[in-house]
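Left out: one protein chain. Kept in place: all the others.
Labels run A, B and C following the written order; every chain starts at residue 1.
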Amino acid sequence: MKERLDEPTIALRAAREFADGSVVNLGYGMPGLCANLIPEGRTVYFQSENGMLGFGGLAADEEKDYELINASDQPVRPLPGMSFFDSAQSFDMIRGGHIDTVVLGAYQVSEKGDLANWGRPGRPATGMGGGMDLAVGAKRTIVTMLHTTREGGPRIVKECTYPLTARGCVSLIITDIAVIEVTGEGLLLREVAPGWTVPEVQALTEARLTPAADLKEIEL
Amino acid sequence: MKERLDEPTIALRAAREFADGSVVNLGYGMPGLCANLIPEGRTVYFQSENGMLGFGGLAADEEKDYELINASDQPVRPLPGMSFFDSAQSFDMIRGGHIDTVVLGAYQVSEKGDLANWGRPGRPATGMGGGMDLAVGAKRTIVTMLHTTREGGPRIVKECTYPLTARGCVSLIITDIAVIEVTGEGLLLREVAPGWTVPEVQALTEARLTPAADLKEIEL
Amino acid sequence: MSKSKIFKSCAEAVADIFDEASVMVGGFGSFGGLPINLIVALAEQGARDLTLIANMGGVGFELSHRIKPGGYQDAGILFENGQVKKFIGSVPALGGMPPTSPLERLHREGKLEVETVPQGTLAERIRCAAGGLGGFYTPVGVGTVVAEGKESRVIDGREYLLERPLRADFALIKAHKADRLGNLVYRQTARCFNPVMATAAAVTIVEVDGVVPVGKLDPEAVVTPHIYVHRIVEVPR
Partner (left out) sequence: MSKSKIFKSCAEAVADIFDEASVMVGGFGSFGGLPINLIVALAEQGARDLTLIANMGGVGFELSHRIKPGGYQDAGILFENGQVKKFIGSVPALGGMPPTSPLERLHREGKLEVETVPQGTLAERIRCAAGGLGGFYTPVGVGTVVAEGKESRVIDGREYLLERPLRADFALIKAHKADRLGNLVYRQTARCFNPVMATAAAVTIVEVDGVVPVGKLDPEAVVTPHIYVHRIVEVPR
């Protein structure tokens, strides 16, 4: 079997998307790994839906303060210039379009950019948390996920069969084998993992992929 | 002509309505005079729609700070335990039912407690300020006003002819000759100014007044 | 001076929470901002058929050990005790670890109604109630299960859902410090849902790390003005 990128590498690739000076929110799970992977020389202002802006990376064990946590319950480091606010103000910020980029995990993404990232069949009591608000409100939604399910089935599909988070919200999908842009004309395959070919990626993708004119290997 | 109460005396009578520990907002003009007339031994928390809670009376000349003003642009005195907030939060407080008593001026009050206190014929560009929000949101609206117009016409009327502030919002009317309660059965004349009779007050009132069983002179 | 808001114990502060009451519980996730001692007091007090409004449903003390060493206390204990008939929140149960929470188990058994609300919509519905408003249109949830049974409306070319205010009989919240009047300040991300819940309940009960004299809190930095706070319990940490 071909080698796939591991989660920290997917997160590293995602973090390269963060523009200097931009406001970024990181979702639960793999996206959280981006916190400590900001490219050298760039300033990113992290926003967390529990009511915090401008914090640092994940805290080391000896500096953990459980009243200084991100929305995934992980203690983070304080930074000069940060601020705290309540949940209502936090979601004003989010719905109001002040988050430049959100990185979210996903169960499925459709070829139209529909996102399904919270509910699973047979777990009716799980919840969407702030994912719907973020997917609708952020200027740009990046999804990081494994390209296929544990059973090898596709996650990038024609139509989502899992409960939707939001329609048409995803801009970029970064997986363990590809980087795919969602465009008005469908899915554009921009990058493949080292050693992978277009047909190999397409074979693991239900939706049709159009290779970009400048298709390249994921640079790390 | 019979003697009428002056404005400070009307305000003094209004201030006697403030319960100990209550939250009070004072409107523009005569109601503002209540600020320095709180009955001995009672604590009142003043709220002002520009975003302040728990301030003191009007400031003396030597202590005036023009960034510490009530909604009528008058400098006030700071008090321990006060707080500042923005206009949106201030009106959450007001509409949310956290103002126990508001005292407002009026052009007209109807027998159903409708209030007209902001617009005058021929001045189309005047505005209601926060009066509508206060009249709708406060638990109790007290009106202080002169009983009659400059021309001697009634201000307590069957139907308001001036632009309305809110319908059925007034609980108590305190004028220079009477104290009148608005009830489900109409206007109850509770107190008259010293020397005034019920027919004399009724003669200056368009709406019908029902004298209270325990009608008395205004005590000052 | 009006009556003191200071209560001697959490038990005393939650004593009158009645069966079928709606109760907001502050906090966000597993840590920081949970009114843990008030939650435990409510569990001991035993009021039943509660409608619980909180961001997360919690896991309860027993299961919490599978998530964090030593475990932690959250609203899960109220589900374990069978005190809740309806939950309203954004994360009733975690999708991954632990495998099931008391909330999930009751829900599967048909003993608990669950209303799942996007987190920002939850916060805004509470603020909507606090501000005396009748409802609001939000773009969040359009085209999802959240839209089911709700009025949808296109405004300026964008689709919105009508969401309704959410208020409660009681709010149990956590703050850092209170003055004796009830002005509150919070600490870092322990702020979260606490200030907005404080404004939307008939009776707001706060657990604080410390009570300070009136005048000690910076009036520019007060987050919750005292008129929203009815009962204060000091629980030094």
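The rule is simple: a residue touches a chain if its C-beta (ideal position, glycine included) is under 8 Å from a C-beta of that chain, and two chains touch if they have at least 3 such contacts.
The structure presented is a predicted model; accordingly, all values stated were derived computationally and were not measured.
Taking the complete complex into account, the chain left out of view touches A, B, C. Contact with the chain that does not appear here is found for just one residue of B:T126, B:T161, B:T183 or B:T197, B:T126.
Between the chain not shown and the residues B:V44, B:L164, B:L189 or B:I218, the one that touches is B:L164. Annotation: of A:H98, A:K112 or A:R140, A:H98 touches the absent chain (contact as defined above). Annotation for chain A: contacts to the undisplayed chain at residues 20-21, 23, 43, 45, 47, 53-54, 78, 80-85, 91-98, 136-137.
Although one chain is not shown, part of chain C still touches it, namely residues 124, 128, 131-139, 153, 155-156, 158, 160, 164, 185-188, 218-221, 223. Chain B meets the missing chain through residues 48-52, 65-73, 84-88, 90-91, 94-95, 118-120, 123-133, 136-137, 163-167.
The rule is simple: only the chains that are shown with their structure count from here on.
One finds 37 Å separating the Cα centroids of chain B and chain C.
With centres set at the average Cα position, the gap from chain A to chain B is 56 Å. Among the residues of chain B, none is in touch with two or more other chains. Multi-chain contact residues of chain C (touching two or more other chains): 127.
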